[in-house]
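All protein chains of the complex are present and in place, except for one that has been dropped.
Lettered A, B and C in written order, each chain numbered from 1.
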Amino acid sequence: MTAALPAIETTVRLLGDMIRIRVMEERCAELYQQTKIRGFLHLAIGEEAVSTGVVSRLQPDDAVVATYREHGHALVKGIDAARIMAEMYGKVEGCSGGRGGSMHLFDADHRFYGGNAIVGGHLPLAVGLGLADDMLDGHRATACFFGEGAMAEGEFHEAMNLAALWDTPTLFVCENNLYAMGTSLESSESETNLAVKAAAYNLPAWSVDGMDVVAVAEATDRALTSIRGGGGPVFLEAKTYRFRAHSMFDPDLYRSKDEIERWKERDPIVTFTDRLIEAGHIDAEGIEQLWAGARAEMDDAVAFAEAGTWEPVERLTTNVYRRTPSSGHPAPETERGQV
Amino acid sequence: MTAALPAIETTVRLLGDMIRIRVMEERCAELYQQTKIRGFLHLAIGEEAVSTGVVSRLQPDDAVVATYREHGHALVKGIDAARIMAEMYGKVEGCSGGRGGSMHLFDADHRFYGGNAIVGGHLPLAVGLGLADDMLDGHRATACFFGEGAMAEGEFHEAMNLAALWDTPTLFVCENNLYAMGTSLESSESETNLAVKAAAYNLPAWSVDGMDVVAVAEATDRALTSIRGGGGPVFLEAKTYRFRAHSMFDPDLYRSKDEIERWKERDPIVTFTDRLIEAGHIDAEGIEQLWAGARAEMDDAVAFAEAGTWEPVERLTTNVYRRTPSSGHPAPETERGQV
Amino acid sequence: MTDTITYRDALHDAHREALEADDRVLVMGEDVADYGGTYAVTKGLHEEFGRARVRNTPLSESGFVGAGIGAALGGLRPIVEVMTVNFSLLALDQIVNTAATYLHMSGGQFNVPVVIRMATGAGRQLAAQHSHSLEAWYAHVPGLRVVAPATVTDARWMLASALDDPDPVIMFEHAALYASKGELSDGGGPVDLDRAAIRRPGSDITICAWGGTLSKALEAAEELGSDGIEAEVIDLRTLRPLDDATIVQSVMRTNRAVVVDEGWRSVGLSAEISARITEQCFYHLDAPVGRVCSAEVPIPYPSHLEQAALPQVPAVVAAAKAAMNR
Partner (left out) sequence: MTDTITYRDALHDAHREALEADDRVLVMGEDVADYGGTYAVTKGLHEEFGRARVRNTPLSESGFVGAGIGAALGGLRPIVEVMTVNFSLLALDQIVNTAATYLHMSGGQFNVPVVIRMATGAGRQLAAQHSHSLEAWYAHVPGLRVVAPATVTDARWMLASALDDPDPVIMFEHAALYASKGELSDGGGPVDLDRAAIRRPGSDITICAWGGTLSKALEAAEELGSDGIEAEVIDLRTLRPLDDATIVQSVMRTNRAVVVDEGWRSVGLSAEISARITEQCFYHLDAPVGRVCSAEVPIPYPSHLEQAALPQVPAVVAAAKAAMNR
C-alpha cells in the first residue's frame, strides 16, 4: 500500500517543504485577519503532500502552471518565501511586482507561470508551453495543477485532447480535494473516477494517495520518466482534502465537521512525521528544527514584505504593453479616475 | 450483423424518406449553382440513414436540435419540403421566415430547434430542453445531432457531463463522417473510439452502422426506451460518410477519390433498395414511384419557393426583441445603413 | 413607510418571490445551493424549494448557461447565475450566438425568456482576472436586454420584470453593492425595464451613472452642490436599449454632461453615451461630454493602485467642473 521510503535526505526535505508551506499558509491566514493580505486567499492546508510531492521532483527548468491555490507550489519550485509574502502584501518586491497578489504568483527565473484564477483557463497554456518545449528543446516538462472541479470545464477537455494528440510533455495533476467551493465531486462530475475519465483522452492516467508525499513523489517520477521518454502527457489524480474553507470568504456550510475531522487524522505532515520518526529518519529534535526553521524563514519573509515598498501610483499603467505605442493619446489625467 | 427487417410499412417509409432527402439535397446543389440558394450549404448526401433512422423513431412532440447539415432531419421531422426550400431561398414563407437560410431551419410546430451553425454550441441547448421536459412533462425526449468534429469542443464536454449528472432525456447522436471540414478523425480526437470517449461521462454509449437505416432505427428505439424509462441520456455514434464536399466552398483536397468511391459502394439508399427488393418488400416499380414521388414533391417545393415573397426591407429590424421597448430612440434612418 | 434592507437581501427576497410565484422558475448556477450562493443571494433557497429548482451546476459556464437558454426554450423561466462577469467570457458563445440570435434566426418562432445574472466590477483587490466590468460588451449586442440595478429597490423589483420579459435579460450586479443598505420604497412593484431614473434633479450638469458608479455620482453631486453646482444624476438602469429620451431631455436642460463608467474608457458605454448625447444635443452642448472611466489597465491587486485605476468621486467632480469651465 504505502510506498517504501526513499533516502533520508529526500524524506527530510519533503517533510521540511510541507512544513514550510504549512507555516507560511498559517501565517497568511493570520495576516489576512490583520488585513495585511487582501482579496482572495485560498489556502491549501491539508494538501501539502501534493504540491511538495510533485514539484520537488521537477528539474529547475521544468515549468509549473498552477491555480490560485498555489503558494506551496511556488515555494517548492524555489521562489523565495520573502518574495511570495511581499506579493501577497502587494509590494513592489513581490514575485509579481505586487500586481498579482495571492492568486497570481509568477516567476520567470523559476519558470513559474502563475497563479491563474480562471478555473481551467491555465490548462491550454500548459499544453502550449509543452508544445514550445517540444519544438525548441525536447527535454523539459510542464506540471499543470488544477482541482477536480476544473475537470467539468470545457477548457480541461480541449487541453487534454490537444496534449494527447500532440504528445506534449505535460504532467496534468488533478488535486482532488472533493469540493469545488461548495460543490461536491458527485454533483460536479458524472464520472467520479477521475482517472477513468481522463483515460478517455487516450493517455496514461492513474490515481495516487494525495495525503502521502512519498506516494505522490513516486507517481511523479514514474510520470516524468514516461513524459521525458517521449510518451506524451500523463494524468495524475491526487486524492486530498483541504482542511480550511475554500477562501477567506467561505462560511464552509457544505460539509460536516466530522468529515473534516476524519480527514485531519490523515494530515500529511503529521502522518509523515510519525513515519519518519518510526523509520529513524529523523528524531523529535530534528522535527522541531524543521518547524523552527520554517518559522524563522516566514518571520523573515513577513519582515521583508512589511519593509517592502508600494508601487508609485504614477506607474499604474505600466506593463500593459511591453512595447509602448509610438502614438495614440492617453486620456487626460483628470479623466482617468485618479484619486 | 445486419439487423432483421421491420414490417413493410416501416421499411418502405424509411427508404422513401431517405430518397426524399437525397432528391431534395441534389436539387439544392443545383439551385446553389443557379445562385437561388446562397451562403453556406452543407449537404448530407450519403448520410441519409442517420437522420432518417433516428428522426423517424421520434414522437411528434419529441424535439430535435441539429447542426447546419440538417435538411434531412427537418424533412423527416415533418417540416414541409416547400417551407424548407423557401427558407433556403430566403423567402418569407420559409420555415424560419427566410431569416435563417440553409443553416438555420426552425419549426416550432414540429419542435425543431435548428439548424445551429456554431459547432458544439447547440449541445447545451439540448440539455436545457431535456431539463424542461423533465421538470414540466416527463415523457418527451430530445434528439441532438452533431458531427464527430464537435466532440473536441468544450461545449460537448460540458453538455455531456450536465446531461449525465441531471439524467436528462437526451439522445446524443454523433454523425461520425470521419471529417470535420478537412480534419480527419485521427487528427481531431486523441481517442478515436467515440463510444469509449462518450462512456467516460458515465452514460450508455454505443456505435452503430450509420449506412444501415434499420440498424440506426433499432439503436434509436433501444436508446429511446432507455431514455423514456428514466435511464438518462444516451450517446449513439453512427458511422457514416459524406459523399460530397463539406460545403459548396470546399475544394475537397484532404481525402482520396478512392476513399470516397469505396464509401459510395455502401450508399445507404442503394444498399437498402437492394435489400428491400431481395426481401420482397418492394419491387422495381415501387422504387420508381418513391423516386418519382420525391421528385414531384421537390418540384412543388421549388415552385413554392420561387413563388414566395421577399420580406420588405422595412421589416429588417423585426424579431430582434419580442417585446418592443417602450422608449429608446432608434437610430435615424439615414444613419442605419439603408440602401 | 420605508424599510432598510441590504441589496443582497433585496435580491434574495426577489428570488424567493419568483420561485414562489411561478413553478417554471428555477435558479441555476455554480454554488447557488449548499455553499449558499457566492454572494449569499440564494442562501437557503434550495432548502425551501428543493435542489431541482435551486440547482447547483458544475464549473461549466458555457454548458449551464446554454442549458438555461435551452430550458427557457423548453418552457421554463430559468434564472442563471454566472458567478461573475469574468467567467461569463466562457459563456459568451451561448449568450451571443444563441440567446441573442434565436428569435431572429427562427423568424420569430422561438423567444428565449432567460434571465442571466452576474456580479461585475472591481474594488475588492481581486486583481486582473476577477475585476472586469464588461457591461459594454453585452450592451453592444442586439437581442439582449441589459439591466443593472443600482439601488435596493431595483434589486428587489427588477428580477420580476426581467422574468416577465420574453427576451434574454442580462442583469449586472456590482459586487460592491451586495452589502450596501438602502431604503426599500413601500410602493414597489414591476420595474419599467426601459426607463432610466433621475436619482437627483439638478439644472447645471447631467451626470450619467449606473450600478457601481451611481453612489459615486451622487456623492460627487453633493460635493458639487456645496460649490453651487447643481448636478442632475441619472441612473441608466437599462444599458440596452438605452433610454436616450431621459438622458437627452436632461442634457437639453443642463447643456453639459459627464458619464461615470467603471468599464475601461476605450470603446465602452461611456463612449456610446457621449456619442448619443452629442448627436442629439449638439447645438445645446456647452462642453464636450466628460468621461470618467477606469484606467486602461488590467486591474492591479494592491489597493492603492486599484483605487487609482477606478473612477473616483474627485475625478467626477473635476470632470464636472471642467465641463462648467470652473
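We adopt the following convention: a contact is a pair of C-beta atoms (placed from the backbone, for glycine too) under 8 Å apart; a residue touches a chain by one contact, two chains touch by 3 or more.
Computed from a prediction, not measured in an experiment: that's the story for all the values here.
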Shown chains contacted by the missing chain are A, B, C
Residue among A:G46, A:G100 or A:P233 that touches the chain left out of view:
A:G100
Which is it among B:G16, B:G149, B:G232 or B:P268 that touches the chain not included here?
B:G149
Of the residues B:G78, B:G182 or B:G231, which one touches the chain left out of the display?
B:G182
Where does chain B touch the missing chain, residue by residue?
38-40, 90-91, 98-101, 103-104, 116-121, 149-150, 152-155, 180-184, 187-189, 250-251, 253-254, 310-311, 313, 316-317, 320, 330-331, 334-339
Could I get the residues of chain C that touch the absent chain, sorted low to high?
62, 86-87, 89-90, 92-93, 96-97, 100-101, 104-105, 127-129, 132, 134, 136-137, 139-143, 240-242, 263-264, 266-272, 274-275, 278-279, 282, 285, 287-289, 291, 296-298, 300
Go through chain A and note every residue touching the omitted chain.
63, 94-100, 104, 106-108, 113-116, 118, 121-133, 135-136, 154-155, 157-159, 161-162, 165, 318-323, 325-329
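In the analysis below, only the chains that are shown with their structure count from here on.
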If chain centres are mean C-alpha positions, then the most distant from chain C is chain B
Indicate the whole-number Å distance between the mean C-alpha point of chain B and the mean C-alpha point of chain C.
39
Using the average of all C-alpha atoms in each chain as its centre, how far is it in Å between chain A and chain B?
45
Centre distance in Å when chain A and chain C are each reduced to the mean of their C-alpha atoms
35
Hey, what residues on chain C touch two or more of the other chains?
58, 60, 62-63
Chain A residues counted as touching two or more neighbouring chains
152-155, 187-189
